[in-house]
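This is the structure I want to talk about, given as structure tokens.
Only one protein chain is missing from this complex, and each of the others stays in its spot.
Let's turn to chain A:
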Amino acid sequence: MNRHLLSIDDLAVDDVRTIFDTAVEMHDVQKRQVKKLPALRGRTVINLFFEDSTRTRSSFEIAGKWLSADTINITGKGSSTSKGESLRDTVLTVCAMGVDALVMRHSASGSAKQVSEWVDAVVINAGDGTHEHPTQALLDAYTLERRLGSLEGRRISVIGDLTHSRVFRSNVLLLTKLGAEVTVVAPPTLMPSGIDAWSKDAGFATSYDIDEVLPTSDAVMMLRVQRERMNGAFFPSAREYTVGYGLTRDRLASLAEGTPILHPGPMNRGLEIAADAADAAHSLILDQVSAGVAVRMSVLYHLLAGEEATA
């Protein structure tokens, strides 16, 4: 396994399997009365969140604490430049306090990779701009595997604002790596530039037609529409988006029975996903949240304690 987790590209399939196998064990910890393992005792993990986040930061914090790491949160709106300090100076300052792992969220794509070149600590990308969110992809695939078994040959649709989604970018890499047949669906204005060539190279399909895709999907992954984008002329109105690309009650009925529904949250109920779909019995949205802790425990364990533990 690579030293850092910056992108799904850092992981071989065997690495993913290792993370998932350990996550199963970690998942069991959640059911215990005393949710504590000694694996990372004496290790310090800093959650450095330059961008607002509740679920990802809490998830990493709980994961670290359950592994007995000293977990500290540092949050700050915007980027370091807003205070006039360079990103390099900011992270070097934090790391000078004696940090073993830096879990970093930042609004700028590529920032986690840049930071990994400046610091000695292990860097885990907790979302960098519109680039990647690898632990989200891991927890999504882990959740799906628990429901569907192997993802090999499974048809998975990823639907929504692809252009601005780091979840999409990590998921398309991981799901295809695990053998799934991925189709991504969005209006043309929310498809990333150059996606035609990219999808051909990477082996996934694209579509503008949600109604064509849904009935043959083995799983549906909805993405959040970022309301703040609506003034950017990406689509005319919320109503039109819902009619064209939302997982509405009618479309819910077009899914094969029991088709898993995922959403990374936070959801815009009534916009990209109807309440009926979010709350359906086959919705895995809350399973994703609890799996997130297990997967992040596994990632922290393998990056920080892996070698010691197996020695």
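Here, contacts are C-beta pairs under 8 Å (C-beta built on N, C-alpha and C of every residue); 3 or more make two chains touch, one makes a residue touch a chain; residues count from 1.
Everything that follows uses one rule, which is that contacts and distances are computed from a predicted model.
Looking at the choices "Cytochrome c oxidase subunit 3", "Carbohydrate ABC transporter permease", "Cation:proton antiporter subunit C" or "Dihydroorotase", the name in the UniProt record of the chain not drawn here is "Dihydroorotase". Checked against the full complex, the candidates A:Met1, A:Ile74 or A:Ala108 give a single residue touching the omitted chain, namely A:Ala108.
From the set A:Arg57, A:Arg166 or A:Arg251, the residue in touch with the chain omitted from the display is A:Arg166, counting the whole complex. Note that of A:Gly42, A:Gly98, A:Gly149 or A:Gly194, the residue touching the chain absent from this view is A:Gly194.
From the options A:Leu87, A:Ala205 or A:Met267, the residue with contact to the chain not on display is A:Leu87.
Although one chain is not shown, part of chain A still touches it, namely residues 79-81, 86-89, 106-111, 113-114, 128-132, 163, 166, 169, 192-195, 197-198.
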